[in-house]
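Read through the structure below, which is laid out as structure tokens, and then see the notes.
The complex is shown incomplete by one protein chain, all other protein chains being positioned as in the whole.
Letters are used for the chains, namely A, B and C, taken in the order the chains are written, and counting of residues starts over at 1 for each.
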Amino acid sequence: MMNGYRAYLPILPVAATYALLLGIGVVSPDHWQLIAQLAFYCALGQAFNLFMGMTGYVDFGYVAFLGIGTYGMAVSIYTLSDKGLGIGVVLIGLVLAAIFSLGLSLAVGAVALRLRGAYFAIATIGVNEGFRYLLEGARIWNGADGIIFSRHLRQGVGRQTAMALSTWWADILVFGVAFLAAVLTLVYMRNKVGYALLALREDEDAAKVMGINVTRYKIIAFITSAILAGLLGASAWALKLTYVYPSDVFAIHYTVEAIIIVLLGGAGTLLGPIFGALTYGAAKYFLAIVLPGFQLLIFAPVIIAIIVLFPDGTVGLLKKRLRDTPLGKFII
Amino acid sequence: MKTNRLSIGLLILTALLCGFPSLLPAAALKRIVIGHPEALSGQYAKAGEQAIGGIQAAVEWVNTVHGGVRIEGRQIPLDYKFYDCESRKESVTSLLERLITSDKVHFTMAPYSSGLTLAGAPVTEKYGMIYLNHGGASDKIFEQGFEYIVQTIGPGSQYHAGTLEMIRHLDPKAKRLALAYEDSEFARSVMDGAEAKAKQLGFQIVFKRTYPQAVADLTPLLSDLKASNPEIVLGGGHFQDGQLLNKQLADLKINVKLLSLIAAATLPAFGNALGPLAEGVMGPSHWEYGVTFSPEAAQKNELPWIGPEQDEFVNLFKKATGQELIPDYHAAEAAAAVLALVAAVEKAGSVDSDLVRKAFGELEFMSFYGTWKIDATGKQVGHDMVDVQWQQGERKIVWPLATKTADVVYPKPRFK
Amino acid sequence: MPLLKVRNVTKCFGGLVAVNNISLEIRHGETLALVGPNGAGKTTLFNLLNGVFPADEGQIIFEDVDVTHFPAYRRAHLGIGRTFQIPRPFNSATVRENIAIGGMFGAAGSEIDVDRAMAMADHYIEVMGLSPHRDKPAGGLTPIEKKLVEIARALAMKPRLLLMDEAMAGMNPKDIDKMVAFLKEIRETEGIAIVAMVEHIMRAVSGLAERVLVMHQGAKLVDEPTREALSDPRVIEVYLGKPPEADHAHG
Partner (left out) sequence: MIFEQLSGNLLQGVILGGVYGMATMGLSLIFGVLKVVNVGHGAFIMVGAYVALTLFQTFGVAPPLAVPAAMVIGMALGMVFYYSAIRKLLKGPELASLLATFSCGVILEEVCKQLFTSEARGYNWELGKLDLGFTVLPHAKLLAFGGSALIGILLYLWFHKTRAGMAMRCVVESDEGARVCGIDVDWEYALSFSIGIGLTVVSGVLLTMFIPVGINPYMGGSYTLKAFVIAVLGGLASPYGAFFGGLVFGLIENGSYTLFAQIPGLEPFAMTRFFSFAMLLVILLLRPTGLLKAK
């Protein structure tokens, strides 16, 4: 490329932030779970942004991909732990999570991506709820009973390893998903995919006239984002918590959190979701400690104020301001 | 790099705020602290508030009446620290770890519900710390091989054992049993337990169906139930669905000899909401105001007695919550978990979780909550439930006969 | 062998016939002015030609390929470019990015990577005199500047047929002359056939087009060389006689 490495400079602040988070976690293991929670929000925001931020389509049923990814890991550990595969069950779990979320995203994409705007948002809510009730109604994967597989994990890999998987490696995987999502976002932005998405986000009909196969690019972004969500569910919800209930993993509230994170930082930016995730995660954590029971009462009006006052999000605003400064090339 | 500087600043602030307490040198044991990520908002808020009130009442009793936890001839005050986990799984892990590492608590308590209890288990297991389960009734928790979970609430499979025995006692001919319950792991474990017990006692299951969580209308399910012509209906799951089930049975004039609803029917809100429709409805409860456990009863059973007597507990609870409120079983079982902990710590003579866990295994006692004993997996096996029935707008204990405060009305009054 | 062949194309909306049985041919490198009063069906015809929506009846053949059922993006790949009556640049993208997007996905798109597209964009920025605005978001430009960006974006697509919807509306005579000169030059150097939709600006028609196609109420009224068309009584009647029905049709 003409610009070569310079085009990829904005990955540096991302890498630095994650390295710093990891560093704090390693130096002060006491706060590992907090760091892990922040990493979860970063990954959630980055993965959600990859589709929503870049295309402008609001997938209100996004959590379904996390949910089905969680099941991918759960099913693998639950059914294969006595096959002597050792740590292999986790790898198979990740693969299953990716396959499941890929499958679901193809099915959803084929249906819902034909719709636009509010219709798309409502359709995706329908997918999430419908899928959950299909699991419960047809008793797929134990239905509403869910899968509790703590014992299976321990039997499969041994007590010490199981503990390390749940309290350390699951979180490292979350960091991995977050970083992968950021890298993919930047790669997309710097390639044709990104320009196609930019065009269709601004004006889908004009984009078609420019020769852009909008369906193709929407599905690329949708699938990428869904697989990342599936991997996130497999690590942050399955491997870490070692149980899954459908009512828990298909809860629409997580989609809302993803939206808040992306909006706080700035939709369609690279650094926005990270900034949004850190602010949101830290604020939530401290409010739970300082004012238990009042978090939502404080959050909701603040969120309204932020979307009214900073519609571009914080990073979106910075990006505009810093466009012509030397810092501009880092902030996208 | 403005964003980055901001986020770095934020992180440093985070680190400072959390990190300071942990930099202080470990002092001699001045207090024993219980840490608790409890649900104060979200779907389990009501049970969470009750639990916190109950725990605060028990802690108050330990410090003022009992004089602190007695270890090595010293009396050490008990402290309780809780955060709001918003009924959400991902908050449980980070708050638990904060309690363990930053707040340096000595013991932890699980939040209400089986799911949230499970969510925290990997963290407490990692730190090898006692994790008192006051509100996770699923039997499956104890099939996972966790080493530090200690249950005070009874396992779900036992909820309706007493109820069914009572029916056999009163009406040997009753046969047709219907189960209509929420599709959740908890309600399923209750109803599977009930089904097994019922078959053992010679009942015939004529109807067994679930309804999804957050249901708004049960009419189709209940018409289906009506067609099976049951004599007994066991059902429920949480709070509002139990109210709905009762109301819509009345709407459809489905009259049965006995209706027992888990969770919902044992709460004051049930009678307030339904008024006369609640008359005669029963529910299995872990504890009910009016149970007759006393130091004398303990002596008779050759068990040690620990903790306040019932009225004392109720007064402490009212003081802790600042409300004129009779505690329900969520408060009682959480308080009993604290009493069990104190007993175990005193027995072990240490706050080391491994020693205390061993002491728990050998512990058997009675409190206002009843008897307490766990098996090797940490599951509660010593506590018997009671059955309550709504009579003239009040809950009366009707079973077991030894603790009853009123005679059972059977068959229940018909809906008008 | 014409560049574009349209046979008996019809499009209805509900009960309204917006384009009624139109046939036409466009030769390589030719410039055709599509004129007609407001509501004559010109924009609908454009939309049919570049595939914004499909025709109800009829056939469209572009360079021997039957594109009747092709979606818009595939027609763009074959070489049909388009500008809009009200410019529709991608507002949050810079001028450079806007034009580069045309290059990346247009007729030559498959061989053009991002860097080459950017280089192409720089070329057209130069040509269109947009250099001062190169890195500004297109949403902040004046309407005329947006129009120029849009033309540049369409040219970057390397089309063989360019459909220009009211490209010169709102320009002053000097700018129109400049634009006409520019389009003529582009036509020579890049070998593009142009169909320019014009509502009123006869200056542009006479300066640019070799042939005029007049539409009236969805149908083809006149298709003849510019000089004849401008003096054709039917054309004059359409413009000056103000037929009352014209207002009811949608375009």
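To be clear about the criterion, a residue touches a chain if its C-beta (ideal position, glycine included) is under 8 Å from a C-beta of that chain, and two chains touch if they have at least 3 such contacts.
None of these values were measured; they are calculated from a predicted model.
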{"item": "Missing chain: touched chains present in the view", "value": "A, B"}
{"item": "Which of A:L80, A:A164, A:I220 or A:V256 contacts the chain that the document leaves out", "value": "A:V256"}
{"item": "Given A:L9, A:V27, A:I87 or A:L296, the one touching the chain that is not displayed", "value": "A:L296"}
{"item": "Residue, one of B:E38, B:E195 or B:D241, that touches the chain absent here", "value": "B:D241"}
{"item": "From A:L22, A:I122, A:A164 or A:L327, residue that would touch the chain that is not displayed", "value": "A:I122"}
{"item": "Touching residues on subunit B - with respect to the absent chain", "value": "41-43, 45-46, 49, 183, 209-212, 214-217, 219-221, 223-224, 227, 239-241, 243-244, 246-248, 251-253, 264, 267, 269, 272-277, 416"}
{"item": "Touch list for subunit A against the chain that is not drawn", "value": "52, 56, 58, 60, 111-112, 114-115, 117-119, 121-123, 125-127, 129-130, 133-134, 136-139, 143-144, 252, 256, 259-260, 262-263, 267, 294, 296-297, 299-301, 303-304, 307-308, 311"}
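Rule of thumb we're sticking to: only the chains that are shown with their structure count from here on.
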{"item": "Per Cα centroids, the chain farthest from subunit B", "value": "C"}
{"item": "Identity of the most central chain, Cα criterion", "value": "A"}
{"item": "Chain centre separation (subunit B, subunit C; CA means) in Å", "value": "73"}
{"item": "Centroid distance [mean C-alpha coordinates] between subunit C and subunit A, Å", "value": "43"}
{"item": "Of all residues in subunit A, those that touch subunit C in their complex", "value": "1-3, 190-192, 195-196, 198-199, 202-203, 205-214, 323-324"}
{"item": "Footprint of subunit A on subunit C - complex, ascending", "value": "50-52, 71-74, 76-77, 82, 84, 88, 90-93, 97, 100-102, 104-107, 109, 113-115, 118-119, 135, 153, 157"}
{"item": "Contact footprint of subunit B on subunit A as seen in their complex", "value": "13, 16-17, 20-21, 24, 28-34, 36-37, 40, 133, 136, 143-146, 148, 150-151, 154, 159, 163, 166-167, 236-237, 240-243, 245, 247-248, 253, 271, 274-275, 278-279, 282, 284-286, 288-289, 292-296, 314-315, 318, 322, 327, 330-331"}
